[in-house]
Structure formats: structure tokens, C-alpha cells
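The structure that follows is given in the form of C-alpha cells.
The complex appears here minus one protein chain, its other protein chains still in place.
Chain naming follows the written order as A, B and C, and within any one chain the residues start at number 1.
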Amino acid sequence: MTGDGETRKRRVDQGLRRVLLVFAWLALLASTSSAALAPPENIKAFDTPNDAGGSNTITWKASPDDSLLLGYSVKRSAKPEGPFEEAGVVLKGQEEYRDGELKDGQKYFYRVDARIIGDSASSAVAGPAVPSAQWFNLGRVNILAFIMLFAGVVLWYIARAKKGAKLFIRRIAGLDAVEEAVGRSTEMGRPLMFIPGLLSIDDVTTLAALTILGRVARKAAEYDTPVLVPCTDPLVMTTAQEIVKQSYSEAGRPDAYREGNISYLTYDQFGYAAGCDGMMLREKPGAVFLQGYFYAESLILAETGHSIGAIQIAGTTAVDQLPFFVTACDYTLIGEEMYAASSYLTREPIMLGTLKGEDLIKLLIVLALTVGVVLETFGKHWIQALFQ
Amino acid sequence: MNWLAKLEKIDRRWIFLGVALVVAAPLLLGLKTSVDITPPVKNTYETIDRLPPGSVVMVSIDYDASTMPENQPMLLAVLRHAFQKNLKIILMGHWPLGLPVGTLGLDQVAREMHKTYGVDYVNLGFRPGTAAVMVNLGTEIRNVFPSDYKGVPLDSLEMVKNVHNYNDIRLLVGIEAGDTYEFWIIYVQARFGLKMAMGTTAVMAPTAYKYLQSGQLVGLIGGLKGAAEYESLVNHPGIGLSGMPAQSAGHLLIILFIILGNIGYFLSRRKKA
Amino acid sequence: MMKREIPLLITFLTGLLMVVQFFVPHRPIGQIGTGVLSWYTIIAGFTLLLGIDSLVGMHLKKLQRKQSGWGYSIMLILGLLLALGLGIFSEIKYGSALAFGSPFMYLYTYMMVPLQATMFSLLAFFIASAAYRAFRARTLEASLLLVAAMIVMLGRVPLGAAIWGKFPILAEWIMTVPNAAATRGILIGVALGGLAMSLRILLGIERTYLS
Partner (left out) sequence: MNWTLIGIWIGALLTLCIYSFLYKDNPFYKFAEHVYVGISAGYLLAQDYWVQLRPNLFLPLWNDYAQGQVHFGFIPAHWYLFIPGILGLLVFTIFIPKVSWMFRYTLAFTVGVFSGLAITAELSARVLPQIGGTLRPLLELQNGHISPWGTFCNLFLVVGVLATLIYFFFSKEHKGFIGAGAKLGVWYLMVAFGAAFGYTVMARISLLIGRMQFLLGDWLHLMR
């Protein structure tokens, strides 16, 4: 087999980068007799801020020879004089490393080596850095402030709504169609179908979808039209059963509720799509509601729903799937409209209050964006800093 | 005029038939289009081409059945090229469900080119632990894979008797559908200086491109188009090249149907008016 | 009380804890988030049985009543038992259901994979039929949809560039400027809506899920 020297020679011959490296070496050797590779400079080692402890952060300024390097090797030691052992390796062009799994309260020293094949250049030693844990993540103050602002605004509008202030909400096209869809299904003597998306209760979109289901089921119960809900998640199924049951008893028809109409299919994405498609073709629902979070199966469902002549009302927060619902369905609740729909359908003043609060925040964002972009153009980063 | 107005409401099954035909026809007829060879693919090809016969190339299967249409043609083309040049192949993977797919491709090409298992190629299989596996292979392959995918000890396989770590491997070709390739670069390229080329899905290619620019990858094969380019370089047209006319024809057919639909729509509207 | 107020309290307290742990990195609070996510997999592990009960129950009922299509119900139940049986067998014999050469892997490779891939590939047909039907220049909005789709389609294939060299550049521009702008707007809206929804849930204002 080939020896190490030959290996290196062959590699140098092959890559342009290696050729450059040879030139760099030659140039450096010609000018100075010793030092070939420039080490990284300005090494700093410190306790990683805003963490749970056990880690230090090391930063440096890239070596002037950065483009020739394989990368940097970060070395750690308990004493400034060594011995140093490798803590980790990062790619060239990077100037930061986070060293984890350390002991809190202990001193660590660091050195960073610039590496090429067969050679390396060590930086000065930095430290000591002593890892520790923090009680508050200062890097997230802006998020806390935003939550407080948001909650404050929403709660204020809710309070106002409770006092009886009239709140205007614009009409949302897909919502006005709900009644029409239920009515038409009833006339045709066909059931309704409600597909609550591919995610579980762990996604807020699904909860919004279930709220919409509650309203749809209420209308359906009044018209005495069955609602079919195929589910891909057992928790969603059980919750949907309770919601629909409740809607039927609110409509005064608890006897008309059929638990079997709300069923589990499978967790498999396309298995679920296959099952839903089959159900559509056989039960021929007059209206199909596609509400929730969807992935690629969105268009499979929507095109099949269209082929059986059902009115389709879609709604999702999945940006990637919106184009397909918009093209294939009669009505589509776009992103935030879906959340708005779940509040709108209840018509409770409290719910409308939160919508009003959202709008105020949106207005603030529009203002911040407008002013911020102008400021950025003039080189001022005050507003940008708020969103870092 | 009447039949033109019917264009507004073509039964969708005609559209389905059309799509099936324009995709199947180029495959059946073996239609070949010429593709422009882009530098990232050419570099991959030339890197492999310049390896001396007998060099060991490691191929990593980091995708599974879901992206097979895009990734498999790359694998086949690269394997064909490597076997043509009498290079030795070590196949392995980091995706639990990728192994059957990779094995399928390797066995197919090896049979075609009359290569012998254990002499010309070895299939190591899959071990969990991505980064840890990569780093350990740098010291001794046997630490991670004491035996091949069927449980045959490595030392009893002629080809890998003297292969111990990355020093004995000339090139890594990763066929990728996720972020595993970044692990390869971070843990193996940066640490051991192993040369790498990657074949990625079309969606990932723009992101992977930055590693090509920085010199951390010697080559990049992106999507079905990239596979088609490689196939034309090795002069063995496959699904990549016949996929190209299928892609174009599919797009064209959809555009055609949209235009027909609009013609029908305008005609029927004029009639009503 | 037990049926309504306590669940609302549980929601409020767990939700609050999740918000707090986001801001407190110190042990043990900062670690709760990841810990609780693995708790969820445990809970989901149990709830799956509810789903299977519903699925099997429904088809057994169909069988009992000899409802139309009961033959397919047999297929479904047989498929379920086959996958379950081979899964357990392979797990015990090979240490993992997805081990190479295990009978379960065979089932996966030659049944699950083709079924998944084929259902997925139906989209090639449906994307064509949806485009034909919906992309009509009925209104200004519909025309914008139509034109943007046509340009991007032409920009993606060599044929488009052959017709007019600027198609790929124009397609790229539409994706990086107007598409990116609208996507950002939608995402900000979705996030605010989700935020408000979560807040309503924590405060017990939105409680449909507890009906």
C-alpha cells in the first residue's frame, strides 16, 4: 500500500486547493525561513452566557490563511501551560466554538489551532473561563417584553368587550359559506365530511380546526345531517367525538349522535389520504371541510373532494399547501384567517376582543417595519436591534 | 366552434392519461436529450476519473425510498463510472431505511458490470449514531463495522483487508436527502481531510452549493438534472436522462391544458355574450 | 369542578411552566421543555391503542353485520395482524423490525414503500387536473395566479429557456421577491394568530376542546 508521503503527494497533485497551498508554502518559505501558517488571533474564552451551565464559548479572529485551512481545532486544558487536549473541530471560516459537558466552577484554558494536512499553527492561550448556569436568559428579554405587550393588549380588549363595547369584524368569505355548505348537503341528503389535518393536539392549528368542527357540527345537528370525521391521531379523534357529541346535545339532539362517524384511520400520511379518498368516494359527502395542518396530501384530498362534486371549504396555516387549496377548493381560509374563523364563529365578544388585540399588534408591526426599513436605509439599527 | 367550447370542460381522466403517456413515452422509447454539463457535476466526474485504478471510494447512502426517484439515478451513474475505472467501492449509510435501497442499486450495477463481492465491492450496512460513526471510522473501520451487512467478518474480505480508516480511502461520495452531508463535512472533511463529492436532491442543492464554493466539496450532483448530466458523462443513459424529456413534456402538457382551458373559457363566454 | 375547573387549571399551570422554562436556563427548570416532549411520546404511545380500537372495532362491526364491503374489512384486519406479527417477530429475532433481511423489512420494502410512493405520485396527475381547472383568466386575481404559475413552470425546464432566455431569471425573481414577501406576511399573521389562540387556551377563554 502507499505510504503517507506518497498519499500526500498524490492529493496535492489532484486538487486545485492543494496546489494553491503549495504556492502559499513556497512563497512563505521564500520570505521567512520558519513560520509558515498564520494562527488565529484575538482568542477569547468565557462562560457561555444564558445557558444551563457546563459550557464555555471560545471566539477568535480567523487566521489570515483561512482559505487554505481544513479548519480549526479548539484545544482545552486545566492549566495555562497545558497539556492541551482537543475539545472540538470546526470548519474554516468559523470564529466560534461552544465547548460543552464541563464542570461548573472549574477553570479552563483554551488554544485554537489552524490546521492543514500535516501542519498546524497554535494561537496564544486564553482563559481562564469558568462555566456557570444563569437564572434568566437575557438574550430573550425582547421576547418576554413582546409577550407582555401582546397579552396586555389582548386582555384589555377582552375587558372592553365584556363591558359591551361594539367590535366590528370584517366578513371572511369561507365562513359565510359554512351555512350554505351544510344546507346544500342536507338538501342533497348527503353527509358532511370534516378532515382535521395531519397533526395532533400538539399543534394549535389542530385546536383551531376542532373549534371550527364544533360550530360545523352544531349546524349539522340542527339540520340533522351526519358529520364524518376521519382522524389520523387518536387524541384528536377522542376530542372530536366529545366536541361533536356536545354540539349535538346543545342542538337538542343527543340521540342523533353516532360515535362511529368519528373514526381513526392510520397515522401514515398517505395511508390516511388513501382512506379519506375511499371514504369520499363511497359516502359522497355534499361538503368537505379540510381544516387543520396539512402536508403533501392536501391536493390528493382536495382533488378527490372536487371530483365527487362536494363544496369544499379549506383552511390551513401550512404556507406550502395553501397554493393547492386555493386552486382546488371553493373557499380557503388563508393562514391567520383560520384562527380568526374559530373566534368569529363563536361570535362571543371575548373572542372578538382577542382578534381586535391581534390587529393592534399587527398595526404596530406594520409601523415598526415601515420606520425600521427607513432607519436601516440611513444606517441606524435601533428597530432591528429589538428583533434580534 | 362548438367543440372548441368543450375545451373548457375536458374530463380530467383525459388529463391523467396525457400525463401518464408523456411521462412513460420517453422512458419506453429511450428518448435521449442532450443536457448541458455544469461544472459541479463535471468536477465530480473528473475527480473520480483521475483516481488510479484500485483506489477505494466510499459511498454513503443517506436517503431512503421517498427520494429514490432523484437519488437512485445518481448512485447508479456514479457506481457505473467507478466500476468502469476499476475502483473499489465500500457502501455504507446513515439512514436506517436507506440500506435496502442502496443495496439494490449496488447489486444491480455490480451484476451488470461483472464485479465480484468482496473483491471489487463491499457493503458495510448501517449503524446508528451518524456523527459518532463518522468519527470512529477515522480510527478503524472495524470499530464500527466488525463485519459487513450480512455478518461476514471484514478481515475475510479480500478488498478491505488493508483498509482501516480514511487514510486508505481516496474519496467519499454521499448520496443525500437530508442534512447528513453537513455532518460528513464537519466531522470528516474538516478533521481528516477526506475528499468529498455529494449528490443531493434538487431542493437541497442550492444550500449545498456554498460548500462547493468554499472548496469543502470537490463536486456536487443536484437533483434529477445532475443525475442526467452524470449519465451523459459516463455515456450510459438511464432514468436521469430519459427523465429530462419526461419532465419537460410534463410541464409542457400542463401548460397546454391550461391554454386549452382558457381558449374554451373565452369562447364560451363570447357565445353567451 | 373536577370535570371542568381542574382541567382548565392543569392547562394554565403546565402552559405557564412551559413559558417560564423558556426564559430560565438554570437546572432543573430549563430542562423541563425537552423532558416533557419525551413524556408526550409516552402518552401518545398509550393513546395509539384508542385509535387501533376505533379502527378494528369499526371493521369488526362491519363484519358482524355483513355490511357492504365487509370483505375489504377482512383485508384490513389481516393486513394489520400481518404487520403486527412480523413486526414483533423481527423485533425479537433481529433486534429491530427494520433490520436488514428481516421479514418485516420485506413487508416494508415491497408493500409499504410502493403504496406510499404511489399515493404520493398521484400528485403528478392531480397537480395537472387542478391547474387545468383553476388557472382560468376569470378575474384579475385568477389571472395573476395563472401568469405566475406559467412563468415559473417555463422557467424550470430547458424548454422554457429555449423559448425565451429570460424565463429562468424571471421565475427566480418571482420566487425570491413577491413570493418571499407574501410568505413572510402570511407567516407573521399565522404566528400572531397562533399566539393569540395559545393565550386564549391558557387563560381558559377557548375551551371547545374540553366539551
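Operating definition for what follows: a contact is a pair of C-beta atoms (placed from the backbone, for glycine too) under 8 Å apart; a residue touches a chain by one contact, two chains touch by 3 or more.
Being a predicted model, the structure only gives us computed values, none of them experimental.
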| item | value |
| --- | --- |
| Chain not shown, its touching partners among those shown | A, B, C |
| Residue among A:130, A:177 or A:326 touching the omitted chain | A:326 |
| Candidates A:39, A:53 or A:335 - the one touching the absent chain | A:335 |
| Positions on subunit C contacted by the hidden chain, ascending | 2-3, 6-8, 10-19, 22, 33, 35-36, 38-52, 55, 69, 72-73, 75-84, 86-88, 91, 96-97, 104, 106-115, 117-125, 127, 131, 135, 140-142, 144-153, 156-157, 171, 173-175, 177-192, 194-195, 197-199, 201-202, 209-210 |
| Missing-partner contacts on subunit A, residue numbers | 140, 142-143, 146-147, 167-170, 172, 201-204, 207, 234-235, 238-239, 265-268, 270-271, 274-275, 277-278, 281-282, 320, 322-324, 326-327, 334-337, 340, 344, 355-356, 358-359, 362-363, 365-366, 368-370, 372-374, 376-377, 379, 383-384, 387-388 |
| Where the missing chain touches subunit B, by residue | 13, 16, 19-20, 23-24, 27-30, 68-70, 72, 202-203, 224, 239, 242-243, 246-247, 250-251, 254 |
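In the analysis below, only the chains that are shown with their structure count from here on.
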| item | value |
| --- | --- |
| Arrangement of touching chains [line / ring / star / complete / other] | complete |
| Leading chain pair when contacts are tallied as C-beta pairs | A-C |
| Between subunit C and subunit A, distance of the C-alpha-averaged centres to the nearest whole Å | 14 |
| Approximate Å spacing (C-alpha centroids) for the pair subunit A, subunit B | 29 |
| Sequence positions of subunit B contacting 2 or more other chains | 12 |
| Footprint of subunit C on subunit B - complex, ascending | 10, 12, 15-16, 18-20, 23, 33, 35, 65-66, 68, 96-97, 99-100, 103, 125-126, 149-150, 244, 247-248, 250-255, 257-258, 260-262, 265-266 |
| Partner subunit B, residues of subunit A touching it in the complex | 1, 4, 7, 10-11, 14-15, 17, 67, 70-71, 89-93, 117, 307 |
| Subunit B contact footprint on subunit C (complex, rising order) | 96, 98, 100-101, 105, 108-109, 113, 116-117, 120, 124-125, 127-129, 131-133, 135-138, 146, 149-150, 153-154, 156-160 |
